[in-house]
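If you scroll down you'll find the structure; I have some questions about it.
One chain of protein is taken out of this complex; the other chains stay put.
By letter and in written order, the chains are A and B; residue numbering begins at 1 in each of them.
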Amino acid sequence: MTTTIIWTIAIISGLGLLLALTLYLVALRFKVEEDPRIELVEKAMPGANCGGCGFAGCHAFADSAVKAPNLDNHYCPVGGNETMKKVAEILGYEMTEKDPMVAVVRCNGTCSARPRTSEYDGTLSCKVKASLYAGDTGCAYGCLGCGDCVAACKFGAISMDPETGLPVVDEEKCTACGACSKACPKAIIELRKKGPRGMREYVSCVNKDKGPGVKKACASACIGCGICAKTCTHDAIVLENNVAYIDFGKCKLCRECEAMCPTGAIHGVNFPKPIDKDAIKARVQERQKKAREAAAAAAEAAKAVEVAVKPAVDEVKKEESNG
Amino acid sequence: MARRTFSIGGVHPADSKISRGCKLEYLPIPPTVYIALSQHIGAPAKPVVAVGDKVKVGQVLAEPGGFMSAYIHSSVSGTVKSIGPRKDLSGNNQMVVEIAVEGDDWMEDIDRTDTLVTDIPEDPKSIIEKIKLGGVVGLGGATFPTHVKLSPPPGKVCEMLIINGCECEPYLTSDFRTLLEKGEQVVIGTALIKKALGVAKATIAIEDNKLEAIEHIQKVVNDLKSKGPEYSGIEVLSLMKKYPEGGEKQLIDAVMHRQVKSGGLPIDVGAVVDNVCTALAVYEAVQKNKPLIDNSVTVTGECFPKQANLIVRVGTPLNYVIDYLGGVPEEAAKVISGGPMMGKSIANLEAATMKGTGGLLFLTREQTKRMPESNCIRCGKCAEACPMGLEPFLLNRLAKAGDTDALEANAVQDCIMCGCCLYSCPAGIPLLDIISQARGQVMGIMRARAAAAKAAAEAAKASAGSPTAK
Partner (left out) sequence: MDKILVSPNPHIHSATTTKVLMRDVVIALLPAVIVSVVFYGWKELLVLAVSVLSCLAIEYLITRYCMKKASTIGDWSAAVTGVLLALNLPPTTPWWVVFIGALVAIGVAKMTFGGLGQNIFNPALVGRVFLLISFPTYMTHWEIPQGLFGVDAISGATPLGAIKEGLMQGASVPDLMASHGYTYSQMLFANIGGSAGEACAIAILVGFIYLVARKVIKPWITLSILGTVAAVSCVFWLANPAQFTDPLFNLLTGGLLLGSCFMATDYVTSPMSTKGGIIFGIGIGFITLMIRYFGSYPEGVSFAILIMNSTVPLLNNWFHQKKYGRA
């Protein structure tokens, strides 16, 4: 009896020791030599492995950042400037601060504004739906509403609003990794500058069709009328392919375009006060009137100058031809 | 006798060929036609007419926009109203030529009589040239430019021409009616393609649910044998009814017992496959100078009151076709361009027909509504049904995990989108929806890799060549 117990203990302990030794030797033999800074950098990262930086994950980012000569091509949108400061410190590199960004949904074709024209009966996936047809509304550019962006978000920052049928971005949670933007087959979601205290101005539509058809398909679409571009005094709005786009680098958040937009396709968010459209409209119209008058006056003046100068010019010309 | 068919997978949906008794009938010409510039696989055609031009039936509207492209002809006579984007049947914009119809004035060189022309031209090149000028494309569904198919790359030899009369899709009967009513023309077209390819053997393959067609074509082939040596070597083959028999790869397997390698072309195993309607179009283009301006369209469905097999001018608005037969029935929930297995759901009934439009099918909600998805019970019915021998349940799982390497290893790129997996899945899992996405993704990766390899090879060649250049 006792010997059995002793033998059992001996065999089990011996086995344990042998296996431990094997493990140790294997670990020694197959040890991967790695720059210790990679681990430090990785620890400083948010660890979401979202791929927003363009690398496969936080480790791949750290590995590449350590090997790179500078941090120009490495930026973690999730951790933002703070994380990048830490990374730069570890590696002894310079870092350039970047403006914080946020995902913006550029479609405001709500269920009420954009009537359904057909019923989709396939897999609930925007990709599948987009490859099948233009969508279940008259707008071939708008949100398909199947929530591929919601599924792509690793931070739970996007949800579908059942009321509007459109995705809503939670600015607190959004890390601007860009996964939703890549997932959207209609390229509706754009990463835009978050703006001072979150204030920003954007065209919430990407419809490239011409005016009348667009209006029929969606009441709140950008019809490409160009009023906003004419209103903007900062040269921030371009009109291309029948749709306006606000350059967030140039926009000064004056909200004039928003007030002037006939369909309400331009959205301003996080402003402390609600927009007073009438006041702004009056201001803009006044300015435009003045500008028109000034232009007319200038034209008049130019004409007058021309009339005054013309004989002299003609004289010169005549002389030239003679000469 | 064992009935011949393809060796892997396949399903047996109900035949439902309720319009099989309806004779081919010419649809009146609509007041306006919208002729798309991209009605074939490959580059869109380039328009050669301008707004305001008067055109005749059969006049060239657009020229091929590249090697893989086709001529587009006017299907009506009238005035070009506009050339611009218009919504196609899926609601996406497509370039079309809009023509307001005035009378029915044909080009003079088109032979509009019913006389059969049985003499086969001597020169294969002239046949292919005429096919190209006639804008003939494959009418089996893929709309592959026929003249390209009939010019095999050097080194590839065709051993057998297969004329596809399977029409394995349920409901569709236009190929069947064409075989019955225009059998002579189809057989002459077959002889023309045979001559163009320089191949000795041709097989007209017909599924055995169309016995009348098999008998009729057999008789026509026997009768035409006396007309010339070109008509010998044409055989009629009866195949067991099974979907997707009319798939190019499955048909080659059924007829020749050969399988096309993954990523390969039929010509690699010595086969060229053309649809019966393509053979008819070839006959008309070569013997009658008539370009491809109309095609036969089955309009059917249990809920549709008036079944028909119509000959429709290319570019006729779908609305016009439907209204001619009494309008969309109240019970219809879905309208499909093509058959119920591979056809495309129509979102926009204002869209116009194209060369490849073969059917308009109306299904009720009960017939077509997808059932709610439930758990996979691992019954393997999808794998059993897949005619390519793939495992859809596995591909579905891999696609959801986004594992493109494993998807490629499990041959997702071989999928022919026949729909057998989704048709047979008892749990109603949308296998094909997911797999076709994954297929597109993997094919994109493969193309990118091939392009990179080619660029690398060229770079290596250039660097290898540079020392001698010095």
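As a working rule, contacts are C-beta pairs under 8 Å (C-beta built on N, C-alpha and C of every residue); 3 or more make two chains touch, one makes a residue touch a chain.
Given the structure is predicted, the values throughout are model-derived calculations rather than measurements.
S.K.: With touch as defined up top, name the shown chains that contact the chain not shown.
M.R.: Result for the missing chain's touching partners among shown chains: A, B.
S.K.: Looking at B:164, B:345, B:396 or B:441, which makes contact with the chain not pictured?
M.R.: B:345
S.K.: Which of B:44, B:64 or B:419 touches the chain that is not shown?
M.R.: B:419
S.K.: Touching the absent chain: which residues on chain B qualify?
M.R.: 8, 11, 13, 170, 249, 253, 259-262, 264, 328-336, 340-347, 349, 361, 363, 365, 367-371, 374-381, 383, 387-391, 393, 410-411, 414, 417, 419-420, 422-424, 426-428, 430, 432-433, 436
S.K.: In the complete complex, the non-displayed chain touches which residues of chain A?
M.R.: Per the touch rule, chain A residues meeting the hidden chain are 116-123, 128, 132-133, 136.
What we mean here is this: only the chains that are shown with their structure count from here on.
S.K.: Between chain A and chain B, tell me the centre distance in angstrom, where each centre is the average of that chain's C-alpha atoms.
M.R.: 42
S.K.: Along chain B, where are the residues that touch chain A in the complex?
M.R.: Touching chain A from chain B are residues 87, 90-93, 334, 345, 347, 368-370, 430, 433-434, 436-437, 440.
S.K.: Could you pull out which chain A residues touch chain B in their complex?
M.R.: Touch residues, chain A against chain B: 117-118, 121-123, 125, 127-128, 131-136, 138, 140, 209.
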